[in-house]
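A single protein chain has been omitted from the complex, and every remaining protein chain is retained in its original position.
Up next is chain A:
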Amino acid sequence: TVESATGGQVTNKDPLNKTFNIYRWNPDKPAEKPHLQQYQVDLNACGPMVLDALIKIKNEQDSTLTFRRSCREGICGSCAMNINGINTLACLAKIDRNASNTKIYPLPHMYVVKDIVPDLTHFYKQYKSIEPFLKKKTAPKDGEREHYQSIADRKKLDGLYECILCACCSTSCPSYWWNSDEYLGPAVLLQAYRWMIDSRDDYAQERREALQNPFSVYRCHTIMNCTRTCPKGLNPGRAIAMIKKEMALE
């Protein structure tokens, strides 16, 4: 039943119980194999998003369930996980009220810290390697405190700066699965492109040259899982194609 916040007439909704199959693994008992644990949740007493169900399970049923979360509005990127086979943010993924169960797995081909928390250390190290900050060759002139940028140049960054580094795209890419040590992956390459085409940055050519090897960019075979799965609607596949194009013409 649903409680009314204002204390008025309450329409009693019948409980709509759905199963959640959640990947569990405990590093304190590493010999126990990872397994799927089932939880029943009344969707009529739960928020609409998968994260709401996870929090409800953790609150009411099993407080050992471990997952990352923060903003609950799709802007921090913490709750990235594989829901029914698709990498998205749990706070943006609506629970399918018609399906009998929802499967929740950690991001694919990532080492698991606990339950559905992946180890993103290598992902962040790769992000650091592309030097995601503004680099200038000349010091600013006396009196000039801003780096000016035209509106047209700023428009080029639209669709690139919004990346929240949730790792959904990189972990959906088969090339990244097989070669994550050396292939940078769509998320990092999107950001590499974002800095390459920033008109305020002076090191575009050096950034391109740093990627001149068979692995960093060229393991991309335009599989396009990345663009398909991005929860923010960005297009890493296109950014990678633009990097290849700029590198090809050098």
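Just so it is clear, a contact is a pair of C-beta atoms (placed from the backbone, for glycine too) under 8 Å apart; a residue touches a chain by one contact, two chains touch by 3 or more; residues count from 1.
By our rule, contacts and distances are computed from a predicted model.
Participant: Given that one chain of this complex has been left out, which of "Par-6 family cell polarity regulator gamma b", "creatine kinase", "Succinate dehydrogenase [ubiquinone] cytochrome b small subunit" or "Transmembrane emp24 domain-containing protein 9" is its protein name according to UniProt?
Facilitator: In UniProt, the chain that is not shown appears as "Succinate dehydrogenase [ubiquinone] cytochrome b small subunit".
Participant: Identify the residue among A:22, A:65, A:211 or A:230 that touches the chain left out of the display.
Facilitator: Of the listed residues, the one touching the omitted chain is A:211.
Participant: For chain A, enumerate the residues touching the unshown chain of the complex.
Facilitator: With respect to the unshown chain, the touching residues of chain A are 27, 30, 109, 111, 113, 119, 121-122, 124-126, 128-129, 175, 177-182, 209-219, 221, 244, 247-248, 250.
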